[in-house]
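All protein chains but one are shown at their positions in the complex.
Our next item is chain A:
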Amino acid sequence: MSKVVKVIVVFTLLTAFLSIKNNTFAQVDSVNSLPVDTAVAATHEAGAVVNHAEAHEEKEKGFDITSFIFHHISDSHFFTLFGHGEHGVTLHLPIILWTNNGLVTFSSSDFKFNDDGTQVVEKNGQRFAIAHNKIYYANATANEHGAFVSHEVKDGAEIVTNARPIDFSVTKNVFSMLLSVVLLVIVFTTVASSYKKRNGKAPKGLQSFLEPIIIFVRDDIARPNLGHKYAAFMPYLLSVFFFIWLNNILGLVPFFPGGANVTGNIALTIVLAGCTFLIITFKGNKYYWGHILNPPVPWWLKPLMIPVEIFGIFTKPIALAIRLFANITAGHILVMSLLCLIFIFNSLWIAPASIFFAVFIGLIEFLVAFIQAFIFTILSALFIGMAVEEHH
């Protein structure tokens, strides 16, 4: 208890110290700014210099780290190989839309790297505009900013109010995901066929690389949590484990085939957690459902326990989805922010430290890529195990 009190006291003192320090800085700033103001008043030339410096400063502050990072972790219709915009090399991904007039397909190069709704693409008698990576039906005329979409400010955030077609496009994330699926299918069919061919012999090549990992999933994840019924769930657990692991690692690769934030996309993690949820729900036996709908507690606790248990059915997969999403997204944001430090301080001297920390966190993320795949799989196995466990 005294330790906790100590921690609180130290923390409060630290906060107080920091706030005092901030105040003194603020005072120094105001003292400094005073002569500058008088200088501006005194000579026009000096004033111009100060104004220029201020404008310069504003331009540097124009580097918006938040939007930069969110642009990098969000999905996109373009896959930039290197460079930026029209000066770089970009893979233009197909746009597939289900509109009011049926299916419409065209290349994302038609949008000419536009992302603020000022470029209109006309296909099948319909007009489309792209804003913040979302495709909308374009307005007939442009607004004062030249955009063909209407904005509405809601709770301080600008929202586009135009109607949207249903978007089945192969985006950056979809492309990366399909790539990993193709890779996994090729690798595992090869390994499976070599197990058939070399039945009873020692593993060879790719087989000897994957065998320890598959055995790890079987002996450390499936067996301890699922008991003797583990074999039925091995295909699911192995698929999920290798899919998440490969996509985590591909997300850490900073150049072309990787770099998409697939497992840091909440939609994908919700689908994966949804698969676990479906298995739990449909494979759950009568003891599992009995525990939820008629828990073995005194009768007066039942009105409290039954709703809690029913909530528990849903919180488990939601926690699974958010854990994977937030871990991977946080990792990407961390690496990007460390690299952004160079541009925030606008100094070359910060670069070595920034890059050192970015590489260091990158290596930790390599470990996290494995740990998160492991955690997702072991928790899936644990929850399924709880649902299929026989009463004893």
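The rule is simple: contacts are C-beta pairs under 8 Å (C-beta built on N, C-alpha and C of every residue); 3 or more make two chains touch, one makes a residue touch a chain; residues count from 1.
The rule we apply is simple: contacts and distances are computed from a predicted model.
A chain of the complex is left out here; the name its UniProt entry carries, from "ATP synthase subunit c", "Na+/H+ antiporter subunit D", "Raffinose/stachyose/melibiose transport system permease protein" or "Glycine reductase complex component B subunit gamma", is "ATP synthase subunit c".
Among A:Leu293, A:Val308, A:Ala326 or A:Ala353, only A:Ala326 touches the chain left out of the display. Only one of A:Asp110, A:Asp167, A:Asp220 or A:Glu309 touches the chain withheld from this view, namely A:Asp220.
Interface residues of chain A facing the missing partner chain: 66, 220, 224, 319, 322-323, 325-327, 330, 371, 374-375, 378-379, 382.
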